[in-house]
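The complex is shown incomplete by one protein chain, all other protein chains being positioned as in the whole.
For chain A:
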């Protein structure tokens, strides 16, 4: 146990050095802002890793929570840009409204908007989860339900052009809590916040996974009935993982907005929700770092392939997924385990430990 936590501490330290010490100097401003975007997607992946990898909840609708967090933040930034008492620019163009809609008003206050980016997704996840898990909806039915929610939310947002910006989404932000987003120094600051939050979420996820609760979650995933007979309520166990994952996705959405500068229904619907899960699958869903590495690797591959082969990159990306699923069912994280097993004949009994070696390869 002692050596393990020492390794975890070292892993976080290496991650922090890479993210804070190496990346800002090795990458141009543009590449650094892309990395900030990847890291936001990685935050969603941390939550999916917990809910799906550990809890067996295949959530194909994380886009909903990502979107709730993103829109909450974007609404606040739009209102802050417009100034007190004014309406956001797009509402004047498309809305034909006399006054700000009531549900926009609280977001003018950062003391409401900031907590809302996390609490709103968690509340929605709590309501949905309490209904669904108690009724013992699971497996494919849960996946379909979560996906339907993502589709419904995207359609709802597109239909309300006057108040949500419709397909355009919310874009064209000037400032982030008073700081000019055009300024490269401030863009860098956003990157540092994103990187810091990701490390924080990883620490939380690790704590959860290693706690008694984490053991229980895995037990529910592997045999829900047996856990029930032991006197636990599996619905509550699953609910905690689902709500935590939703909160992480919400926070990711909230930071995505200043980092990328846009939030729109295309980031919320079925396709992006599935893309989140693909990243986690590629990385290795059951490990702590696997989902992060997978999300970053998939997003990075998407950028690089589409820049190198603008006409054919979608085929290459598809091929990559097929290869990973066919030859590495455990994801990228299983490569590390394979290597370790080869090096040390008696296999390590510890479930999964962070793998700083791979972190270096991908983020550098």
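Everything that follows uses one rule, which is that a residue touches a chain if its C-beta (ideal position, glycine included) is under 8 Å from a C-beta of that chain, and two chains touch if they have at least 3 such contacts; residues count from 1.
Criterion: contacts and distances are computed from a predicted model.
Taking the options "Urease accessory protein UreF", "Integral membrane protein", "Acetolactate synthase small subunit" or "Urea ABC transporter substrate-binding protein" in turn, only "Urea ABC transporter substrate-binding protein" matches the UniProt protein name of the chain that is not displayed.
Which of A:49, A:129 or A:169 touches the hidden chain is settled by the complete complex: it is A:169. Within the whole complex, the absent chain has one touching residue among A:12, A:126, A:213 or A:300, and that is A:12.
As for the chain not pictured, it touches chain A at residues 1-2, 5-6, 8-10, 12-13, 15-16, 19-20, 28-30, 33-34, 37, 81, 93-94, 96, 155, 158-159, 161, 166-169, 171-175, 178-186, 188-189, 192-193, 195-196, 199-200, 203, 206, 210, 260-262, 264, 266-267, 303, 306-307, 310-311, 313-314.
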